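One protein chain is absent from this view; the other protein chains keep their places.
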Amino acid sequence: MARTTLPFRTALFGFASAAAIALNSGPADAANKTLNVGFVGVTSGPAAAWGTSNVRSMQTLAAWLNEKGGVKIGEDDYKINVVTFDDQKDPKRAIAGMEKMAQEGIHYVVGPNVDDGAAAVRPVAEKSGIIYFPYAFPKELYTKPASNAILGMVANYQSAPAIYKYLKEKRGVKTVAFVAANESDPLSQRDGGVAAAKALGLTVVADRDTYENDTRDFTPVLTPIVKLKPDLLVLSGVAPANAPLLIRSARELGYQGLISTETAQDAKVLEEGAGDLANGFISVGGASTPEIRSKTMEEFIDRYTKMFNEYNDESNTKVYALEYIVDTLKANPKAIDNVEEYKKTIDTFSAPNLYLKGENVLRYVGMTSFGQKRQIAVPLVVNEYKDGKFQTLFVADVD
Amino acid sequence: MEQVVANGLYLGAQYALIALGLTLIFALMNVLNFAHGQMYVLGGFVTYELYGQMHLPFVVALAASAVTLAVLGGLIERFLFRTVIRRSKREESTMLLAAGVAYFLDALILLLFGEKQRGVPKIVSGVWVSDNLIMPYDRILVGFLAVLFIAAFILMMRYTKPGRAMRALAQDRVAAQLMGVPVEFYSLVGFALGALLAGLVGGLLVAITGVNAGIGGPISIKAFMMVMIGGAGVISGAIAGGFILGMLESVGLSVLHSYGDVTYLVIFAALMAFLSVRPNGLMGKPWG
Partner (left out) sequence: MSTSARLATLVIFVFAVFVAVPVLIGLTHRTDFYYTLSSVALLAIASGGVWLTFYIGRINIGQGAYALMGGYVSAILVVRYGVSFWITLPLAGAFCAAASVLIGLPILRLRGVYFAMVTLVLTEVVRLLALALPITNGAKGMVSLPPPGPISLFGLTLVPSFDTFAERNEAFYYLSVAVMCVCFAALYRLVHSRVGRLFVALQQNEELASSMGLNVPALRVLAYSISSFFGGIGGAIFAAIAQSVYPSSFTVADSVNFMLNCFLGGLGFVFGPMLGTLVLYFGWDLLFQAGQYQLLIYSGVMIALMLVLPNGLLSIRPLNFRKRVRPLIWRRS
């Protein structure tokens, strides 16, 4: 098992360093100021993939920025330190995590990863003056009177209409079936997807089918749906671990139509789990495809791969949150310990987006969906999986 | 309908094999092994590394999974469970130990193998298609292998000396000891065998469903359910429970398809009602 020796060694090393950190938790370097940025999300258990790609993106970017001497905010140079809290996908723990961040004097937190966690931490964040970047879609988090949450990705009610419209016009899709895990996030996303499909005049042939998130064999779940022969099968809010299994089961049952989802996936996982059967699978990603990715993004991927042995395509989106935090603070240094200043800057903020080829800007969006700018602008890239890689179908903007 | 039954049978075969190891450990030591699912996952990752990454033959990888887990299981029994059982006043205290082991393996697997879903190349490609039935060849093969392993296990328990010793142990620990059965040794063997079965089925199913670090807990819980349906600590009960749960899921998901959200609610409620009527499952011994 040659591949496993390295992580094991890093594990041992990390063990020692973790002990060291526990003993000496103060800022290491007094000459340089430290900017603590928090993460509250899930890094263990069945949904570990979501939070892990977040944490690793943040750690990679922080290490990179620190290597360049830190970031200059106002007059001072800051090293960036990522403080992580594993909420185990439990809303109770998420609150504790957010309290912990407040205690550490942190004002900018990435996460939580799921709807209920994001909604649960809202009172704490508002009370303690924390801006947080959830990867969760409930609109109440981002519309007034809420004002401290900034959506870190493209929501499914923004991407679904675009995807379905494209598939309706370009691929002649007329009937759609939905299948979702029986949990809060996927069910909400399914309901959003069903509404979007109906609004486009598509016929929804199945919208009640669910599976338990720990299902390992999806053939029984998909057998009745495949019989309906829909043109498009939407895997609402599918976890990256389940996507290849669902695709494989559907194809092996003889399903001929299209399969899509509105969440980000990982090409390697699809390749290993479903192989050629995943060809044609449509999903949403960040600046993932080589066509639109810049040199900077490639270097980020390199560094990530060096640090953690393996890249995760989900990080294409998740690289952005920390970048937005740092750049917004650069634009308004007063915001470093005052989120009201941050909120003022949101409306006018604009900075070059180095992760994309060509002229692109980082800015806050969300006026259409939320009535206020509470979403970071990441390109809405719709991908099609082909032979181990994602190919861009189309790119759109969210406003 | 044929498809639904075939799905149920295939699912049942793999469930039964998962439940076997759990029920064996329970029968011998009265330990509800919360770490069963984590052992399954570890077995899956061994096969993934050997077959998927190093491209050794699938059979070799499968054997390696089984052996790795047997050794690990033996060590866990010898150094953890035996000590705690000896020292604790109430036997269920082992549940905390089992949960601790489960968390520990979870953490270790996550650190060693990463958070991603893993899969391996198909062991056989192609799909068998008839009018009413579609079944990929690899599923047929895995289902067949699962049944084969179950049969081999039953024969071993029935006709070999260790098998007989373990059955005696399960029946009456004190009496077995008085009859000269080396109880401690066979507890170790039994625990190792239970872990081996978990590793074996984990390795086997990598070929179909892949493996990821987080599924250990849910797998354990599912295995508990099968064991309860059939009756705890009884080999035939575990097999029956596995097939019944497989069928229940397959048929339930088809019949209740239009009610979607409530399928599992109905299955679970039915399970509770069933156990209220038959407090020891189908063929379990009284008092569990």
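Order of writing sets the chain letters: A and B. Residues in each chain are counted from 1.
Here, contacts are C-beta pairs under 8 Å (C-beta built on N, C-alpha and C of every residue); 3 or more make two chains touch, one makes a residue touch a chain.
Note that this is a predicted model, so its numbers are computed, not measured.
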item	value
Selected residue (touches chain absent from view) among B:Ala6, B:Ala19 or B:Leu110	B:Leu110
Absent-chain contact - pick from B:Val4, B:Ile18, B:Ala232 or B:Leu248	B:Ala232
Touching residue (missing chain; options B:Ser88, B:Ser125 or B:Thr160)	B:Ser88
Among A:Leu187, A:Val205 or A:Leu393, residue touching the chain not depicted	A:Leu187
Subunit B residues touching the omitted chain (full complex)	26, 30, 32, 34, 80, 83-84, 87-93, 95-97, 99-104, 106-108, 110-111, 217, 221, 224-225, 227-228, 232, 261-262, 264-265, 268-269, 271-273, 275-276, 279-281, 284-285, 287-288
For subunit A, residues in touch with the removed chain	11, 14-15, 18, 21-22, 25, 43-44, 55, 84-86, 88-93, 95-97, 99-100, 102-103, 114-116, 119-120, 122-124, 127, 138, 140, 182-185, 187-188
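One rule holds in what follows: only the chains that are shown with their structure count from here on.
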item	value
Residue ranges of subunit A touching subunit B (in the complex, touch as defined)	1-4, 7-8, 11, 43-49, 52-53, 182, 187, 206-214, 216-217, 219-221, 223-225, 240-242, 244-245, 252-254, 266, 268-269, 272-275, 309-310, 312
Subunit A-touching residues of subunit B, taken from the complex the two chains share	3-4, 7-8, 10-11, 14, 49-50, 52-54, 106-107, 110-122, 127, 129, 134, 136, 139, 205, 208-210, 212-215, 217-219, 221-222, 249-250, 253-254, 257-261, 263-264
